[in-house]
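Of the protein chains in this complex, one is absent; all others appear in place.
In order of appearance the chains are A, B and C, and numbering begins at 1 in each one.
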Amino acid sequence: MSARITPPDRARLGAGVHVAPVKIRFAHCDPAGIVYFARWFDMINGVIEDFFGAALGLDYHALIRDRRLGLGYGQAHADYLKPGMMGDVVDFAVLVERIGGASLGLMVPGYRGDEPVIAARLVIVTTDLNAHEAIRLPDDLRAALAAYEERCR
Amino acid sequence: MSARITPPDRARLGAGVHVAPVKIRFAHCDPAGIVYFARWFDMINGVIEDFFGAALGLDYHALIRDRRLGLGYGQAHADYLKPGMMGDVVDFAVLVERIGGASLGLMVPGYRGDEPVIAARLVIVTTDLNAHEAIRLPDDLRAALAAYEERCR
Amino acid sequence: MSARITPPDRARLGAGVHVAPVKIRFAHCDPAGIVYFARWFDMINGVIEDFFGAALGLDYHALIRDRRLGLGYGQAHADYLKPGMMGDVVDFAVLVERIGGASLGLMVPGYRGDEPVIAARLVIVTTDLNAHEAIRLPDDLRAALAAYEERCR
Partner (left out) sequence: MSARITPPDRARLGAGVHVAPVKIRFAHCDPAGIVYFARWFDMINGVIEDFFGAALGLDYHALIRDRRLGLGYGQAHADYLKPGMMGDVVDFAVLVERIGGASLGLMVPGYRGDEPVIAARLVIVTTDLNAHEAIRLPDDLRAALAAYEERCR
């Protein structure tokens, strides 16, 4: 078992933290009636897409499509704390854990009200989609992440 | 970033280890042309289903459907080592890391030939699907896991 | 080939028609860089969930979870008119085509601006999720559908 991720108390999230509500859909749920574990990552990927635009001022799809910047994952880790049920709204927060040379570490906890239901950690690796090789974080992305981190304190 | 999972060398897997090939499909892949990170977990879940039947002698679907045993995840963690491409065949091995009171820890590395492409760790939590509460690992499941572990040495 | 579905001109949709925007995500798209055909149905299912609440006044998830009303599909048909691209917003309209004894026919066209990009038709079959058999449309659902149809003219 990997060391568990400890999500911060929701009440202690900084004012600048990007928080996005996601509604749990029928299609997210499995025969046990709860969110299928892999589907949580789809929701989180959508949250991260919007985070790029809203919090970093960089259009996620344009980065991929026009600048051919790959934003694939080097790591994905989730601790499932409470089952997610159809119709629930989960508020996901995006926290920057690490700005690396060619990667970016995020923690994404999800809350139902004040209760954490999931705590995820993701490492995004930047690549050149034409050359298919790792590249350094582009300067504008690095600067936007640093500014966001500052606003989250 | 969570501590990275170190997959064993394929050549050193014990003879009793359950290994299952999975073909990477068009539908597994994303606009970067590689397996979408969350889709790896779908493949792995299928591998675990078959592992229950083939290696433990317990029908996964019957456990859920007839015995109402929930086999949900408490943790899912993957390190993505190499991109997966359409048409590749990835061989997944299932290793038991821990047999707990009400949970079960698995490591699932995936290999393309001898090269590890993914290393995943999953914690399955046993629940009563009617009462919606955690329950101890059923005796037959515990015994089958212990016997499997023995065969993997 | 099934007879193609002809979506109405967007400009001619009645004022009462439920229209919902959906943003196309990275995870919806395939290695050709466009929405994977089956993923369109996930988007449409989400639109129909919200339609139940917003236009019919019936909580979709409560119908399934609390009243144990199955709202499965008897038919799903889509004509793909234009490729959907990451970042696009598609506006889906929900039109009632038929209120049957134990089923419900919907047409769901999707527009990018005024241009139709998809035209789908779905037949929802009402079932008793405990008895696993078809049942007649509940009276409140039937009445709400008839009232919605009226508002769409």
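As a convention for this text, a residue touches a chain if its C-beta (ideal position, glycine included) is under 8 Å from a C-beta of that chain, and two chains touch if they have at least 3 such contacts.
Note that this is a predicted model, so its numbers are computed, not measured.
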Using the touch definition up top, pick the residue from A:Cys29, A:Leu95 or A:Leu145 that touches the left-out chain. A:Cys29
Residue of C:Arg10, C:Arg39 or C:Arg67 in touch with the missing chain, whole complex considered: C:Arg39
Of B:Ala3, B:Ala62 or B:Ala146, which sits in contact with the chain we cannot see? B:Ala62
Omitted-chain footprint on subunit B covers residues 25-27, 33, 42, 45-46, 49, 59-62, 64-65, 85-87
Missing-chain contacts mapped onto subunit C: 1-5, 31-32, 34, 37-39, 41-42, 45, 64-65, 70, 72-80, 83, 97-98, 105, 121, 123, 127, 129
Need a quick check: the contact residues on subunit A for the chain that isn't drawn. 26-27, 29-31, 33, 36, 38, 86
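In this section, only the chains that are shown with their structure count from here on.
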When subunit A meets its copy subunit C, do both sides use mostly the same residue numbers (more than half shared) or mostly different ones? same
Distance from subunit C to subunit B - Cα centre to Cα centre, in angstrom: 35
Which integer distance in Å separates the CA centroid of subunit A from that of subunit C? 29
Residues of subunit A touching at least two other chains: 42, 45, 64-65
